[in-house]
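Dropping a structure here in structure tokens format, bear with me for questions.
The complex appears here minus one protein chain, its other protein chains still in place.
In this document, chain identifiers A, B and C correspond to the written order of the chains, with residue numbering beginning at 1 in each.
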Amino acid sequence: MDAEIKVLPLLHMASGDMLSLQQYRLVGAHPGKVVYLQANLHGAEIAGNSVIHQLLTYFQKLDATALQGEIRLVPACNPIGVNTRAHNFASGRFNPYDGRDWNRIFWDWEQEHQGARTFAEQHLASDRATIQQAYREFIGQHFKAELATLDDPAGVPVHQRYRTRLQQQALAADLLIDLHSSSNQGLVYAYYFRDRTASIPYFDLDFAILLDQFDGNAFDEAFINPWLALEQAFAELGRSLRFDIEAWTLELGTGMKNDPQAIARGVNGILNYLRQQQVLQDGGGIVPRSVPLTRASQLKKYYATAGGFVQNRVALGTWVQSGDVLYELLCLNKTGQYPQVLTVQAQQSGLVYDLSTCEGVSEGEYVLAVMVPDA
Amino acid sequence: MDAEIKVLPLLHMASGDMLSLQQYRLVGAHPGKVVYLQANLHGAEIAGNSVIHQLLTYFQKLDATALQGEIRLVPACNPIGVNTRAHNFASGRFNPYDGRDWNRIFWDWEQEHQGARTFAEQHLASDRATIQQAYREFIGQHFKAELATLDDPAGVPVHQRYRTRLQQQALAADLLIDLHSSSNQGLVYAYYFRDRTASIPYFDLDFAILLDQFDGNAFDEAFINPWLALEQAFAELGRSLRFDIEAWTLELGTGMKNDPQAIARGVNGILNYLRQQQVLQDGGGIVPRSVPLTRASQLKKYYATAGGFVQNRVALGTWVQSGDVLYELLCLNKTGQYPQVLTVQAQQSGLVYDLSTCEGVSEGEYVLAVMVPDA
Amino acid sequence: MDAEIKVLPLLHMASGDMLSLQQYRLVGAHPGKVVYLQANLHGAEIAGNSVIHQLLTYFQKLDATALQGEIRLVPACNPIGVNTRAHNFASGRFNPYDGRDWNRIFWDWEQEHQGARTFAEQHLASDRATIQQAYREFIGQHFKAELATLDDPAGVPVHQRYRTRLQQQALAADLLIDLHSSSNQGLVYAYYFRDRTASIPYFDLDFAILLDQFDGNAFDEAFINPWLALEQAFAELGRSLRFDIEAWTLELGTGMKNDPQAIARGVNGILNYLRQQQVLQDGGGIVPRSVPLTRASQLKKYYATAGGFVQNRVALGTWVQSGDVLYELLCLNKTGQYPQVLTVQAQQSGLVYDLSTCEGVSEGEYVLAVMVPDA
Partner (left out) sequence: MDAEIKVLPLLHMASGDMLSLQQYRLVGAHPGKVVYLQANLHGAEIAGNSVIHQLLTYFQKLDATALQGEIRLVPACNPIGVNTRAHNFASGRFNPYDGRDWNRIFWDWEQEHQGARTFAEQHLASDRATIQQAYREFIGQHFKAELATLDDPAGVPVHQRYRTRLQQQALAADLLIDLHSSSNQGLVYAYYFRDRTASIPYFDLDFAILLDQFDGNAFDEAFINPWLALEQAFAELGRSLRFDIEAWTLELGTGMKNDPQAIARGVNGILNYLRQQQVLQDGGGIVPRSVPLTRASQLKKYYATAGGFVQNRVALGTWVQSGDVLYELLCLNKTGQYPQVLTVQAQQSGLVYDLSTCEGVSEGEYVLAVMVPDA
């Protein structure tokens, strides 16, 4: 099965060079769901590019009859972010021009529009497929206005231009997977959304985090919030409805790294998930594996309580008990005193799932994170 | 009148050096309002430091009887921001560590707490002074919890540590003036808040902007939002009440510059305002001067519609008509074509009040801003 | 006269995007000198792009018979540098990846090879044109080895790849003009080389600076050093010889700006110079204008003697006397003292030809520069 390959102009630079997106599209022999994968939205989070490459290679060897629906793949989905460097490091988590986190800029249609309730009232009697179709068109009409702003003679800011051209790729997706990793050092896990728990075991994860609190527009790129809002609106009207729409942020290990194991787990998990979703029909077995669940509100980050140098930190993936030593901090001073060593203990029991790449920290800089699993 | 000078440790750096704030406090012979001025929250916006120095020099020559109340001055209120450099430029608008705009991090107590309505109901019958005192204590109790987080054994992120230590200086103020300038090239103007229009003419401004829309926590540092919310709550309960609390963001010209004229206008305007507020009783005359007003929602920013080089841009301070040429953009390409020159026209009539310092722009980068005055 | 337009792939980025150079080539009806102009090697120094555009527009209107030889134009000759941003500022003087100044990386063939003396001995009896031709071939053979390194299977560092691909454009030039400006705020002037004084008056300058001392490979991009070395070698062998090869760095005013006056002076000066060099035969008059000369060793830079804020600095273009006040520095402290104002005086008489864009300075940061003219 060959991919259709589209080059999509993205941003025209001061130098006259054009940065572009490139989408690989695999169309199955049978109609079905639209799957959208992108990678490397944050500059350091490169592992997803290799995942996409391995998936693409795998799909190329398949016959189109093995695919029901279509799959769209966008590696390096943020060229500015991917190419940003500060010394040898990939510091492109935010735009050095405006400081905006590349994952906190997306079109928050749901919050802006707040039309789910009215829509639900108007479509209370329709069947799910009709509603899903109508809502998608409804969103699409609003998105047309977003697209139109790109032609505003006064221009639009770079984050808006970027997000619109990227979200244009994602909008039609039924299943959306945004491939991230830690910008620092992390395990393999996923962020998931309300009522999508059943699909978690098909990915190959260490654990999964429910987005249970608003996080500064962190997941608008996934475009699932409008659907959750509509489900909620129907629920309030007494109708239980779950659209066949899912969105995931897969976190594939450590930033600036292509860890072969994390990549393999990403690839295998996605293939497994696509089989379970009946998109991929390659005869492969479907293997569910249960993993610990947690919620965003149960993630605990530790920040340096003084400037210094982290020593003897617990290893990534350690389950700690409350009171266990997490790390020592060697603290210098310029007041004529000896250095001091502070000891920092776990405030709760849980899994150390992320570590700062840098062990030199000023007061308030990030050191590590612990997740507390659901009881 | 001598100033009390306090050194306030702020952030302990990885190197062992401590960054500090320094507050100059002038206490009048008579009790009265607490005035708080700070400068240089954004790294490029340095003019306020000279304003504070000139005010301090002026106050030193006065007798304490000329002052009713007290004045607290904090120049260079953001040492990391002030010292940040990228090549020769003061790029410290956001923290290079986390991309956070130094003016979008402050404690949004009002939005978090949302207790104004309940408080108003409980104090509906009290007199204004009593309410003001009680509300300040109420805020203060909540702020104690913010202060307590600084001792959290798990630490707090650098933006929270910074904001808490800075807001601690500002919390008691009746009159708060935050001295900014454009990070780019700008006129002399102020942002003001609802129902504080009457004081505008005492500053020496080109125009003033009402904050009429939420702007990503832009003005939480001023800590006036809780008071506005309380006034609103009383209004909804049928009681019209205006607290003697004001907050201003003075914008003093061009970034990275100490324009003597902008500084003089800042100093003279503030002295004039303090006389009008009866804080300063130095025998100086009080001269009001009416200026155009506008609202934040009537500011129109222009962004490059292609990458290129701005040419023949209108001068700062120009009143343009809709359709007037604002600038040309020389656009290069890497596709074998000749360069092109785009012409960008004003979409509305108004005053060109800000220009980008940099005339080389990638698509979506900022070029200039026009304000449309209130009819 | 139409330009031939060539797109030259330059650097393949991590994202898969390619940055390119684009050369505009105008070939005259008659053979003659090869003229090479490039612009924007340092990111902030954008004015040369407009100069090149205006020259290109002018040449397009000419008949090819008005041109003897050919002219090659490369605007935005450093795409990474041009597009680099730190906040709104064009900080691309050096590569954020390795800190290398984009103008201190060029192939220092002369210093590396040191073959001028031997070459001169071998060609002592030849005529100038023969020597010039042979030496160019000699350089070209060595450059082939530089080009070959680009295919080294171990790769070459980005600065080497960049410089080689750029110098490949410049190598054949008889007259080379590198269009710079101050990264800060500057006058209009030129750097020139030994024995090329006679051409200075044809540019439209405020003054000109002789490169009389080695400056960390500052001018290797101009590729004139090998020719100067050969002239010197012949001189030591008793033969006075001056090749018809010239190189210039034109400094066109202030960084991040397209000052129309600086651009006009750049354009007019270059046209005038090309007429005087008999490259351009458009019937235009040739107007020489004598300007003050100085040498690199007579440029005096002033750096902040403490951290602080520059106030009341002399204007750009001021002729100062020794002892004149150049600027004041408002110095804060965190030791409980009042701010202090330092006064900095001129150590020599001369012309203030450059000012720092930023007036907030830490100890040792650049404030201004004075040039002392030749007696």
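We adopt the following convention: contacts are C-beta pairs under 8 Å (C-beta built on N, C-alpha and C of every residue); 3 or more make two chains touch, one makes a residue touch a chain.
Since we're looking at a predicted model, the values are computed, not measured.
Novice: For a quick check of understanding: of C:Q278, C:S297, C:Q321 or C:Q345, which residue touches the chain that isn't displayed?
Specialist: Missing-chain contact among the listed residues: C:Q345.
Novice: Of the residues C:R72, C:R93 or C:R196, which one touches the chain left out of the display?
Specialist: C:R93
Novice: Any idea which of B:L26, B:V51 or B:A76 touches the chain not displayed?
Specialist: In the full complex, the listed residue that touches the missing chain is B:A76.
Novice: Tell me, which residues in chain B touch the chain that this view leaves out?
Specialist: 13-20, 22, 40, 75-76, 78-79, 82-83, 85-88, 96-99
Novice: Would you write out the residues of chain C that touch the absent chain, in ascending order?
Specialist: Residues of chain C in touch with the missing chain: 11-18, 93-95, 97-101, 152-162, 300-309, 331-335, 339, 344-345, 347, 360-367.
Novice: Since one chain has been left out of the picture, which residues of chain A touch it in the full complex?
Specialist: Residues 3, 5-7, 19-22, 24, 40, 43-44, 46, 49-50, 53, 56, 60, 75-76, 82-83, 85-94, 183-184, 256-258, 260, 309-312, 330, 332-339, 341, 356-360, 362, 365-366 of chain A touch the chain that is not shown.
In this section, only the chains that are shown with their structure count from here on.
Novice: Nearest whole angstrom, what separates the Cα centre of chain A from the Cα centre of chain B?
Specialist: Once rounded, the distance between the two centres reads 35 Å.
Novice: Distance between chain A and chain C based on Cα centroids, please, to the nearest Å.
Specialist: 46
Novice: Averaging only over C-alpha atoms, locate the centres of chain B and chain C and give their separation in whole Å.
Specialist: 41
Novice: At least two partner chains per residue is the criterion; list those residues in chain B.
Specialist: Each of 93-94, 309, 332-334, 339, 360, 362, 365-366 in chain B touches at least two other chains.
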